[in-house]
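In this view, the complex is presented without one of its protein chains, the others remaining in place.
Up next, subunit A:
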Amino acid sequence: MNITIDGIQYEIKKNTTILQACKDAGINIPTLCHDERLNPSSSCRLCLVEVEGTKNPVTSCSTMVRDNMVVNTKSKDVIKARKDVLNLIISNHPMECLTCDKSGNCKLQDYSYEYGVAEGTFKGAKRTPKTDTSNPFYDYDARKCILCGLCVRVCDELQGTAAIGIENRGFDAVVTTPYNEGLINSKCVSCGNCVSVCPVGALSPKRQKYRYWENKKIRTTCSYCGVGCQMDLVVKGDKVVDVEPAKDALNNGLLCVKGKFAYKFINHPDRLKTPLIKINGRFEEATWDEAYRYIRKKVNELKPEYGADSFAGLTSARCTNEENYLFQKLFRAVIGTNNVDHCARL
């Protein structure tokens, strides 16, 4: 169908939202509560656009295009409404950008810059909900929450856990766990998908300090299980300092607790980087060559005396499918025992 956006005609497919149509046309519409994976909520009211023939502006995230629709995304009224909404949010938001981890990657900061909202002009009450640092992997600073509801919806609609919800009404509304008992006492499985969608600094991973502009991102496959989730390792210097799920992959922007948070072993001092051989009751570092030779020697010595079943091999879920296949082949075909297992059974 034909629609006109900001004076230019476009051919748009049926059942498309105005927001999607604008995105396809390269027109940027601000959103704080929108995520194409979730049902539209239309709570932030930033994506308002004017549609000819309707009295009030409409939210582009929830309005489907109609044939011959005329949309105006940059009218004076729309810009005023967006500025007012940003002003209202900022007026109730701690101005801590200088120390906030999210600075540089914060949608509220970006839009305030774009629309020239330097400060909140309404000097009144501010929200004072409690922060929750009980979860071992991430913190929740409720003061910074802008109640876009993305965390609640991702937890419910995509993760299927529904550990958090909104409590109280109006100005006192707050995202929290049932009966305010804290994240650690809730159903939260620490998947961190709420952290990944938070557009501001309300939900942030417990992590080493870094600024977004200091990093590079490296796309990789999560090695924890066989699903093959894609993720971006956030690397500062030569250290992995964070993990972000990839949206353009089969995991659809989601990760589990391991993929999202269990990266700190990479630079951990206890991490094994070479094989160990026990000499005189103590494990000593060795090269792979030494290790292979040692294994061959021991197998040749012990197999004639005690039989093949005196050997057992234990491999790891962190290895690839192919590596695990080869490992069991080594034990069954070369050594001749079925005593082979894997840490995923533990």
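To be clear about the criterion, contacts are C-beta pairs under 8 Å (C-beta built on N, C-alpha and C of every residue); 3 or more make two chains touch, one makes a residue touch a chain; residues count from 1.
Throughout what follows, contacts and distances are computed from a predicted model.
Missing chain, UniProt protein name, picked from "RNA polymerase sigma factor", "Similar to stage IV sporulation protein", "4Fe-4S binding protein" or "Acyl carrier protein": "4Fe-4S binding protein". The residue from A:12, A:27, A:44 or A:198 that touches the chain not shown here is A:44.
Considering the full assembly, A:168 is the residue among A:168, A:185 or A:338 that touches the omitted chain. Contact with the chain not shown here comes from a single listed residue; of A:84, A:232, A:290 or A:341, that residue is A:84.
When the full complex is taken into account, the listed residue touching the unshown chain is A:125, out of A:125, A:218, A:312 or A:343.
Although one chain is hidden here, its contacts on subunit A can still be listed: residues 40-45, 48, 56-57, 59, 61-64, 77, 80-81, 84-85, 88-89, 91-92, 122, 124-125, 146-147, 149, 165-166, 168-173.
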